[in-house]
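Before we start, here is the structure in question, set down as structure tokens.
One protein chain is absent from this view; the other protein chains keep their places.
Letters A and B mark the chains as written, and numbering starts fresh at 1 in each.
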Amino acid sequence: MDYNAEATRSLARIAEQKPLIHQITNVVVTNDSANMTLGFGALPVMAYAPEEVAEMAAMAQALVLNIGTLSAAEIEAMLLAGRSAGDSGVPIVLDPVGAGATRFRTESALRLMSELPVTVLRGNRGEIGALVGSGQVRGVEAVGTEDPRAVAQAAAERFRVVTAVTGPVDFVVGDGRVLEVRNGHPLLGRITGSGCMSTAAIGIFLTAGEDVLLQTALGLGTYGLAAERAAEGEPGPGTFRSRLLDEVAALGAGSTHGLQISEA
Amino acid sequence: MDYNAEATRSLARIAEQKPLIHQITNVVVTNDSANMTLGFGALPVMAYAPEEVAEMAAMAQALVLNIGTLSAAEIEAMLLAGRSAGDSGVPIVLDPVGAGATRFRTESALRLMSELPVTVLRGNRGEIGALVGSGQVRGVEAVGTEDPRAVAQAAAERFRVVTAVTGPVDFVVGDGRVLEVRNGHPLLGRITGSGCMSTAAIGIFLTAGEDVLLQTALGLGTYGLAAERAAEGEPGPGTFRSRLLDEVAALGAGSTHGLQISEA
Partner (left out) sequence: MDYNAEATRSLARIAEQKPLIHQITNVVVTNDSANMTLGFGALPVMAYAPEEVAEMAAMAQALVLNIGTLSAAEIEAMLLAGRSAGDSGVPIVLDPVGAGATRFRTESALRLMSELPVTVLRGNRGEIGALVGSGQVRGVEAVGTEDPRAVAQAAAERFRVVTAVTGPVDFVVGDGRVLEVRNGHPLLGRITGSGCMSTAAIGIFLTAGEDVLLQTALGLGTYGLAAERAAEGEPGPGTFRSRLLDEVAALGAGSTHGLQISEA
């Protein structure tokens, strides 16, 4: 498959349709995630109130749920939004930030997985591992030795959902297929919310095509490619963070040369 | 009127008096809005708790209310703060982010307008249009074909409040007068919170003069001028965002040459 052509097509579709991406995400990454969404050419809307989330999710083209700073009230809002999204055929991406670090996070993530028609699950190998009983997490960081591909496969099977386990290599698993994405840069690990932003990228790309596995890989790949370009010249993390948004915004107008996606 | 002289005078007054700007705003823009306030030489304070908002608002020189990520509890805090501001003669600016997108937002904005002595209402044509029954909003973005000037006039008449409808050209309407502001840059549309920051700019400028219409236009104009300067060389949105704050901070020490305000 010509992944560059697919990425170019998806980026053009996003720029043309300006999909609305409803995000219920953590307070750390809210601003970055909204800016990243605008960078890709989509429209972010952050809405959390139980009074409005169902209405907002129903009019969105994708719903991104992220439990990075969850509360009991926010979980309820996510359930309301997620049910509404499901009823309206709006794809849902879930980022179980810090699952495995506390029982509340693990249980909340599992509850969302069990009650909502999640389209894509994305996390690091510790977080996804925790949901299938094998991960180790310190705070929001994976610290165990799990094999990321095996973790992705276990989650994809258990939850019957496309699962992306991201790290030095990203593994996207579902429907008996596996895609590997080799884009990205270590500087992503030096800024907060880089994983959360990749989850938003997946949500955005899900609006641009029907093949969930492919669109997930394209979202991760183009985001990682922008990171590689932003890292040129080895800037510090503060400068890198600004440039990352510059490079995401430049993706639509430029080439996606350097995209490294392959079937595994 | 010599708008450059007025802008210079207002900027000097802000730098000298360091007005306290109490902001109850959304989680997306909180950090940017606080930085922008410091950039203009004013002091931001973000305070949301019902236990303290009345006290904080009474000691502030302006109160900025923004419903971008509102909740029922936050609306109550806004009412408490707004009543206290009204009792103390503190001007109030309201930004009805996303009004028209959900009933909760539209109704909350209308409730704030009806219960509080709002000084200035600022939004895009979709949001303000929604409050007078004509707007179309997707998420937080205007998508209809309303005439922004007509929308501003309708809101100014209906609510008897100075109303700013911002876009490629900003229209500030009230007391039978109309000011047009032609500063700004398309890159503002590529970063999140650019409208919210313009609302904060209005709040800051209201502390520097009695003519509400004029001060509103000066806030929008100087902010837009800083954006034009930050956009020189066509940076990406991440770099633009940093430079915007640089240029706002440089306004006080420099000239406001390029300000485009006129009576319409």
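Everything below uses one rule, namely that contacts are C-beta pairs under 8 Å (C-beta built on N, C-alpha and C of every residue); 3 or more make two chains touch, one makes a residue touch a chain.
What you are looking at is a predicted structure, and each value in this text was computed from that prediction instead of being measured.
Per the touch definition above, the residue from B:Asn4, B:Asn35, B:Ser88 or B:Gln260 contacting the chain not shown is B:Asn35. The hidden chain makes contact, of the residues A:Ala7, A:Leu80, A:Leu94 or A:Val140, with A:Val140. When the missing chain is restored to the complex, the residue among A:Asn4, A:Thr69, A:Ser88 or A:Gln260 that touches it is A:Thr69. Annotation: of A:Pro19, A:Pro44 or A:Gly98, A:Gly98 touches the absent chain (contact as defined above).
By the touch criterion stated above, the residues of chain B touching the omitted chain are 18, 20, 22, 27, 30-31, 34-35, 38-39, 43-49, 51-52, 55-56, 59-60, 241-247, 249-250.
Annotation for chain A: contacts to the undisplayed chain at residues 26-32, 68-72, 98, 101-105, 138-141, 189-193, 235-239, 241-242.
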